[in-house]
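All protein chains of the complex are present and in place, except for one that has been dropped.
Think of it as A, B and C in the order they're written, each chain with its own count starting at 1.
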């Protein structure tokens, strides 16, 4: 057991898998010699050498395309797209190529790869360097989409993603790189498609992802202490496959549900989860399902402004308190 | 009043706006001399000449980028991205550039342009040439998104889109190009952000878009005739801005709601609409909101298979009948 | 395509040059197979037995044949939507190709992919790609795997003249060169991107060859309608790739006899253009003359033609008799577990 940052957990997770399997290779911009712009891949080049850990040009289409071609023919690449927002410049692979290859070829071709990227706000990077693109990825049948909220989940989900025979979009949260958490020694392998109940509660279910998990947990403490409201907090972790059993199970029990989403309001992952809940647990709901999201605006750069946009602990507390009272 | 195909309505809509305003220009692949691969822009080159109607190379990023730069500095371009699916190769403009320019510059820059594309299935074009990408566009604050279901709406919404000072994503449905409809003579200008109730009903609300509007209407007829179920059919038309008043008004009245969506199930526009309804009209609902969608799989090419995937009139009838009976 | 023509009829003294008799007869057979199979596909369209779209390579067979004849069995092919030719050239049975086009259960992907996505991994055909340019980086990845694993195989990727103007082309070429990948980029310059003359929208005359220097590569511009030239060019490119000396970019000049796709009557051609190419530059005519000049008799060629037609007729009948695709494959192979479950 050791304390590890989320940042270091990335390198450890990748290293664990590269040690295990020679076919795991890693590529991206500034990831090798420099150890990544977020310093999340420091040491990998030294450990695994320049044939397995490779710097690329600023050619995101080439990065994802090459990862795909390698995966189709026998390797298990991990590709970094530095800022999640840059997925937009190679989105054809995300939308059209990776998810459809297996189906269109009737199973002849598989694409076992991981695409990891730093998403999310809070660092004052402005509208083009702060987005929660897990929502961009969730629409495409054939992809899997995960986003860890803690160091141990980074390692475990990374291992699960690398070992998974399907393409996995792996969103790390930039504002979490510095957090620390306890991590067991030895190999860690988690399971895709599993949500985690991080706090048990009886009055309402709060579903969150990534950075918002931490705010949801803090809000739950305050709601309990200050208002006697008992929240069950679910960390979704995996948007595809989606652990609807855990989510529906919790909602069925509590009768009320809130999502806490960092993304701008419209068509975030919460919309899908709410739609599933309303369809399948309608008669268990004691009140409207409420999404707590960023307002539907691009993210401003100035610190004060940015802090007003992304859901804060206060906003979560206030929204839940008001809704539960209504 | 004349009968016009949806296909010819596109050319007429564009021509109407180009006649009105010299700053309206049109560019895309094979759109000028050839009149477009769907023959939806035939005659525009002859009418407006090669300076206003321009063929481009296969460079979708250049097409959208150039349209954006022109729009920022004084023109009102209409850009064609041939198949909607190809938005993925120029998605940076859709996700990061067009929607954010006005906000990031605090209003210094506007981007008055229209991006039109042929989306949707039914033509046996397979998984990469048949997608409903309105869902890809809906997430981004700053964009507007419309999709007409009839010839007269094509013209009216095109005019509204061209005159709108914000970037508008305009999805035409390929399987509708051949349909005909009555179109009044003279100028037609519609309003963005308005849904249309195409059929009044009392038992449930059916919300549809594009090709699915036609299937929803046909299903409503059969549900009335065969099962005495009275459906109110709403053509969303505009996903952003979204006419929630019309939708919520109808649902409040009927107490039940169904969406009919062509897209694969997860995170289609229906998820957002259902989430809004459940949040804001929860206590008016008499039963769970049900999304009727394609199953969450890529679209197969073979005719028989494709027909099994996209919601049919039968599936709509059957789903609504069963849900209303439950 | 392994089937040989009747050895009794083989000419005695074919020029024993660097290509030789066997290869030449193989290339002849390949070209005829492609031509006739594509014609058959076209006919089946007009009988409404094939739906959707399809893009034929009529007139461009010299490239497919010349490249395939230079390949080893474990080399990899990446095609575009205009990929029937290259798929057939790797030895994929005509029946499986036509079956896919017809949406039958005997098709290569049992109808799930369709004409634009022909794939036969067992023949090294790693897929046909319908989004312009996407497969160039993907082919780099296949070559990277070969390099990394010291597998020795080479990846070939085909694309058109119009494809040279999309960003992925540029990224792939640079990437392949800096990583010295064993990949060969074959640009089939058939003059048109769909309905627009590619030279109207391209800054240089030869869209691939004139850009080779931008990636530090030699300029290679060849007649794509002469399978021998294609074969020799590719042989060198394969040697280079296998020696670890990196990628090659080839621009092969050609012309398509059909429209861009099923829907295209090709009215944009200047008068006489098609006729000129058919008369003077038809790859099969050129190759017949070549074979004749080496002493192969018309009768021998006729035998091959007959054999090919038999194969295609048989394939057509088999496809017509084959069941339409069974709907229980609808929900298979979205994910590797065989199914489509995105939730529990």
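Things to note:
Assume a residue touches a chain if its C-beta (ideal position, glycine included) is under 8 Å from a C-beta of that chain, and two chains touch if they have at least 3 such contacts.
Quick caveat: nothing in here was measured; it's all calculated off a predicted structure.
Of the chains on view, those touched by the hidden chain across the whole complex are A, B, C.
Checked against the full complex, the candidates A:41, A:59, A:254 or A:275 give a single residue touching the omitted chain, namely A:59.
In the complete assembly, the contact with the undisplayed chain comes from B:72, out of B:72, B:209 or B:271.
The residue from B:31, B:114, B:204 or B:240 that touches the chain not shown here is B:240.
Remark: the omitted chain is touched by one listed residue; of B:59, B:263 or B:293 this is B:59. The set of chain B residues touching the chain not shown comprises 25, 51, 54, 56-57, 59-75, 77, 92-93, 96-97, 101-110, 112, 141-142, 144, 164-166, 193, 240-245, 276. Chain A meets the missing chain through residues 29-30, 33-34, 37, 55-61, 85-86, 88-89, 123-129, 266, 295-298, 300-305, 308-309.
Where chain C meets the chain that is not shown, the touching residues are 165-171, 173-174, 177-178, 200-204, 210-211, 213-217.
Note that in this section only the chains that are shown with their structure count from here on.
Centroids of chain B and chain C (each the mean of its C-alpha atoms) stand 37 Å apart.
Centres computed as Cα averages put chain A at a distance of 30 Å from chain B. Distance between chain centres (mean CA atoms), chain A to chain C: 41 Å. Listed for chain A are residues 92, 96, 103-104, 141-142, 240, each touching two or more other chains.
Of all residues in chain C, those touching 2 or more other chains are 110, 112-113, 117, 131, 134, 167-168, 329, 334, 340, 342, listed in ascending order.
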